[in-house]
Structure formats: C-alpha cells, structure tokens
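I'd like to ask some things about the structure below.
A protein chain is absent from this complex, but the other protein chains hold their places.
For subunit A:
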Amino acid sequence: MKIMNCPLNGPRNISEFTYGGEFKVMPDPATCSDAEWADYVFNSDNAAGVVREWWLHNASSYWFLAERHTVTDQIIRTFDPKEVFSQRVEFAPHAQEIAG
C-alpha cells in the first residue's frame, strides 16, 4: 500500500485519505463575474507535473495540502494549510437582494 504522510497523524495507508481537488484561490463570490465563478467551480489546470492539492484524512476529518507529481505519483511533501492561510480571508459584504 502506498503511504502518505498526514501532517497531523503521521504516515498512513493512502486508502485512509480522500483526494480533495486542486488548490485554487476562490474569487470573491459577491464581486466576481459568472464566467469567473464557472471557471473556479469547473475548470482545472490538470497539469502533468508537480501540483498542489487538497487531501482529507478520513478518520480524523483533517484537511491538509500536498505537493504531488502527477506523472511519477511521488508525494513530495504534505503540510498544514496554515502555511498558506496565515491570515483571515475577508470577503466583500453579502450582495444585497433586490426587492421585488
């Protein structure tokens, strides 16, 4: 079994993890265009090479990030998301509903 190193729980069988998609920066839903939102929701780079992506350790419900090579299947490193999210993300205020 392939082993993945969970930043919280240490090395575990890869069957304990779920792939969570490419790491992307979410546009602000209140201000972005429909095209930008559709691009964020559906489109992906799907690159052949080193990619940064979300993974979940199922047993502990812990989400983390990994850098993995999508051709060799080598997991280069896994790390806590706080390395990326060091500040609180503030979105624009909610869009006002139009009365009618």
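Basically, contacts are C-beta pairs under 8 Å (C-beta built on N, C-alpha and C of every residue); 3 or more make two chains touch, one makes a residue touch a chain; residues count from 1.
The rule is short, and it goes like this: contacts and distances are computed from a predicted model.
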Candidate names "ABC transporter permease", "Sarcosine oxidase beta subunit", "Pyruvate dehydrogenase E1 component subunit alpha" or "Bifunctional enoyl-CoA hydratase/phosphate acetyltransferase"; UniProt protein name, chain not shown: "Sarcosine oxidase beta subunit"
Selected from A:Asn9, A:Thr31 or A:Thr70 as touching the chain missing from the view: A:Thr70
Positions on subunit A where the hidden chain makes contact: 1-2, 14-15, 18-19, 34-35, 38-39, 42-48, 70-73
